[in-house]
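For this view, one protein chain was removed and the others were kept in their places.
On to chain A.
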Amino acid sequence: MNYAPRTMLEMSAALLVFLMAAGSGLILFQTCASLNSLAYVTGQSQERNLQQIAVPLSGDGSVSGAEVLQAIARLDEGDAEMVVDGIRFAPPLEREQLSSVGIRLKGRYQPAYERDASGHLQRLTLRSLP
């Protein structure tokens, strides 16, 4: 065979092999990349905390009147005393007295914590919000 056609055949074969190698390499790369992203997505969906909750974080720390009333009613020995709008409640406590205190069940109360030097809670002061 003449030199020119032989070279042409060789070059064509080489080009074909090259294209096949590049194509299969690209397919391999794309497969790996999509598997990677799939693994990331799967990891994220399984990760319980990475998703933001739908309701925005809020709260000013105020508590409802019902919580105040029930917290006083459940005051046990050893619990910190509570002061609600200037009225002091300390265990042991007679629940029947609570009905005349005038805690607004639907109202809101702003708590303030008083702690000793070692961080133990001494007194919880609650002030009703307008």
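General remarks:
To be clear about the criterion, a residue touches a chain if its C-beta (ideal position, glycine included) is under 8 Å from a C-beta of that chain, and two chains touch if they have at least 3 such contacts; residues count from 1.
Keep this in mind: contacts and distances are computed from a predicted model.
Protein name for the hidden chain, per its UniProt entry and selected from "UvrB/UvrC motif-containing protein", "Pyruvate ferredoxin oxidoreductase", "Cytochrome c oxidase subunit 2" or "F0F1-type ATP synthase": "F0F1-type ATP synthase". The missing chain lies against chain A, touching residues 10-11, 13-15, 17-18, 21-22, 25-26, 29, 32-33, 36, 39-40, 43, 47-53, 57-61, 63-67, 69-71, 73-74, 79-80, 95-96, 98-99, 105-106, 111, 113, 115-117, 119-121, 124.
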